[in-house]
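Missing here is one protein chain; the remaining ones are kept as they sit in the complex.
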Amino acid sequence: MSQLFEEFDEISTLAEGLDDAEAGGRIMAVIELANSADPEAIPHLAKAIIDPDEGVRKQAALALTAFDGSATAAALVVALGDESQAVREAAALSLTELKDPEAGDALLPVLTDSNEFTLLACLAGITELRRPEAMAPAIAALAHTSPMVRCQAVSVIGWLQDSTAIPALRSAATDEHPTVRRTALAALGFNKSDHSEKILISGLDDKDWQVREAAAETLTKSGSHTCIADLINALNDEYWQVRLKAVRTLGRLGASESALHIGPLMSIDVPNLRKECAAALGELCVPASREFLELFKDDGDPDVRKNVRWALGKIDSL
Amino acid sequence: MSDEILDGITQIDCDVLVIGGGTAGPMAALKAKRKNPKANVVLLDKANVKRSGAISMGMDGLNNSVIPGYATPEQYTKEITIANDGICDQAAVYRYAEECYPIIQELDSFGIRFQKDNNGEYDVKKVHHIGTYVLPMPNGDTVKKALYRQLRKSRINIINRYMATRLLTTEERVAGAICVNTRTAEFLVVRAKSVIMSMGAAGRLGLPSSGYLYGTYENASNSGEGYAMSYHAGAALANLECYQINPLIKDYNGPACAYVAGPLGGYTANAGGERFIECDYWSGQMMQEFHDELQSGNGPVYLKLNHLAEETVSEIERVLHIVERPTRGHFHAGRGTDYRKDMIEMHISEIGFCSGHSASGVYVDENARTTIPGLYAAGDMANVPHNYMLGAFTNGAIAGEDALDFSADVDFAEIDKDAIEAERARVLAPTKRTDGIPPNQIEYKTRRFVNDYLQPPKVTAKMQLAQQRFEEVRDDMENHMYVRDSHELMRSLEASSILDCADMAASASLYRTESRWGLYHNRVEYQRDDENWFCHTLLTKGEDGKPTSRKEPVKPYIVEIADDEKDAYNKQRVKATATAE
Partner (left out) sequence: MPLAHAASTVPVVVNDDLCIADKGCTVCVEVCPLDVLRITDLLDGRKTAHMKYDECWYCMPCEADCPTGAVTVNIPYLLK
């Protein structure tokens, strides 16, 4: 009879393969150690990650995605300094899979590394771990020459949701690189304050449309009546994506004065925008917007139709 | 690994047997094992659970997540009921909607990534106002690996490369399953107190227009055994006439992913680059319009992205070419298709059974119980409509827990030795011949007839012809099929499931003498008829060994649907008067 069940071999038995004279044999041992999903395999993989053979090291770096905690992170940090790009990239990828905050212990000391690749990978790794100690190095990294590093630093800050970091996010919101600006604006979403709102309002005038889009979108969370005039202005943006986000935010903020500005946008031939307008008009519930909605009661798009009917129903039940 | 045919039979016992380790199966096994770590839970798959099933390479996102603050179970239940033309037992849909959020959190804790915004909160895509359901998965390729780790950690007994072929039952309940090794032809009889089936869709029913047997929309290892086994065991199957048909990239036959491109401004257009349907949500009505456009002088039909901003196109490319069907990028590169310049030609998929995208399947209640006690079904093969990936996970979890409870109260049922012998004789018959028809030809012929006669629009006379042709193929299959090794033997067993599914598709479609669900059940001779057909149809194996159907009332709604909401998915065609920007 051929083998029936998948086996659960002893880790020490599996690890014997790491002594194979040939790289291929050692690669196989790494694969089996990863399949075990048993944390006892971590020290063996940490050994494999400094194997003389590049293929073994790469496989070990990939294998470590199956594990978590500080020993795993420490082994991956070693691999970030590998001479082979393939190994470094594998390690960087595995770092982003960490979930256990304790893994941060191994990453925190490296957050000031002078090597750009290492720094970027460790910032990416620590983002989801939400370690408060990462705040200071992340703020420092906002001055890095690489926009990718700055962007990742913004994410670290955003995930920490700590209002003392607002000044740092404000300066990132005027970064020379649009992706950094966009990320910084989105990261303000947790903080409902005049301060954040002001930063977001200036984002509505950014020269890059995706930055404007992020500003309009994030105002849903951080805006108040103060930003309404600016959002109404954004309804004329040349990009429908920006208009759409402005419409949504106006609806969410209950800006009834915007209803008669939103109504005419419905005749633009972009269903995504139309359905958003209908939804916003429903939320705003301004009887005068009825005339716009009526025109689209039998719209070809089921979502538009659904939203229009819902909006009309709300107005009727006033 | 010579694929030589060996003679052998083993029997094992377990508390819960899960057949199919794709999406629903691993979750079912985990939940059963966690509920009672002492229970013997076996997870068996025809492939290797590490990379089996629809989510083998990952997914772009959850299509139907019901996350507090973005959607409510009431809204979701309503939308699914409407999308199914009202034929829907809401209890199962509602239960899914209530229980799926904790499942998302649990998957997250396994290390499966869901898109989070820059504050680390779930970034559910606002697609429309009333209910927001799409949760992207930026590293969706980690799904299977993460699941596999959990299975290993929980010490689930995994059996790979055994294909289940028949269920064992008694008068009262399920008793186990018969399985065959796909590389050695050895038999395995599993005696189980409860059995959960999660064998995915019937993906190899219609023939893709490329003519390549394995160029299907569904994972081609899902060949319909779940449906065939349920049928032969006497379980009821619901609404099989509601086929799965999807709009796909022509020839490649994979999703064009309107759910990814739609919110970013991509849409389906005709040859003139004009929009002709206003909503890309996959539904029978949408497919009807799609079909009509293909048939009209305005076809073919395309996915249009070339009007979008460069930043948006790169974003779409990044998402579409990494996970789910990563060869999509190779395919476009091979033909020199650049999303920036060219529209992407689309086509209609072959037909299949799959509740993940439509509504047909093994009839289950809100506990994933089939009509046979102790037998459960979850995922694409169970009839909870529009279930997608998260539905497979959630209903898998429900099945796992309920099956464990069932097992706790019973002893093993008696195994029918004669049934085992009969099954061995059936399975091995093609190995006893010295020449004959290979399974690929049996399969090809069946599936070509499916296309010729069953693909909608459905015509009574054509479907009756199909039944005759299927009978002839069945005679060939039973008396002349010939295989040379174990691998071919697996294909021969698949050919038999495919033929069973084809028979069921024809029979179910003939039974419902009305049109419903847009193209899925467009019976050209009949209109929609709520008076007579506002009901499920349940198909079972009749006394004569052939499919027979009956009506089953739709259970009273728990969420009411207003009259003016009922047609929400009709009338999708763009009005000629739409004003240009």
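Points to keep in mind about this one:
Should a chain be cited, it is by its letter among A and B, assigned in written order, with residues numbered from 1 in that chain.
Here is the rule we use: a residue touches a chain if its C-beta (ideal position, glycine included) is under 8 Å from a C-beta of that chain, and two chains touch if they have at least 3 such contacts.
Note that the coordinates shown come from a computational prediction; the quantities given were computed from them, not determined experimentally.
The omitted chain makes contact with just one of the residues B:E74, B:D251, B:D292 or B:D342: B:D251. Taking the complete complex into account, B:P438 is the one of B:G140, B:P438, B:G518 or B:P547 that touches the chain left out. Between the chain not shown and the residues B:G211, B:G273 or B:G542, the one that touches is B:G211.
Residues of subunit B in contact with the chain left out of this view: 1, 3, 47-48, 50-53, 56-57, 141, 160-161, 182-183, 208, 210-216, 219-221, 251-253, 325-327, 330-331, 334-335, 435-438, 482, 487, 490-491.
Hidden from this view is one chain, which touches subunit A at 20, 22-25, 27-28, 30-31, 55, 58-59.
Definition applied: only the chains that are shown with their structure count from here on.
The part of subunit B that touches subunit A in the complex is made up of residues 6, 8, 10, 12, 50, 109, 111, 116-120, 126-130, 139, 142, 145, 148-150, 152-153, 155, 157-160, 181, 183-184, 186, 188, 262-263, 265, 267, 277-279, 281, 309, 311-312, 564-565, 568-569, 571-575, 578-581. Listed in rising order, the residues of subunit A touching subunit B in the complex are 1-2, 4-6, 8, 35-38, 65-66, 68, 96-97, 99, 127-128, 130, 154-155, 158-159, 161, 183, 186-187, 189-190, 209-210, 239-241, 248, 267-272, 275-276, 278-279, 282-283, 298-307, 309-310.
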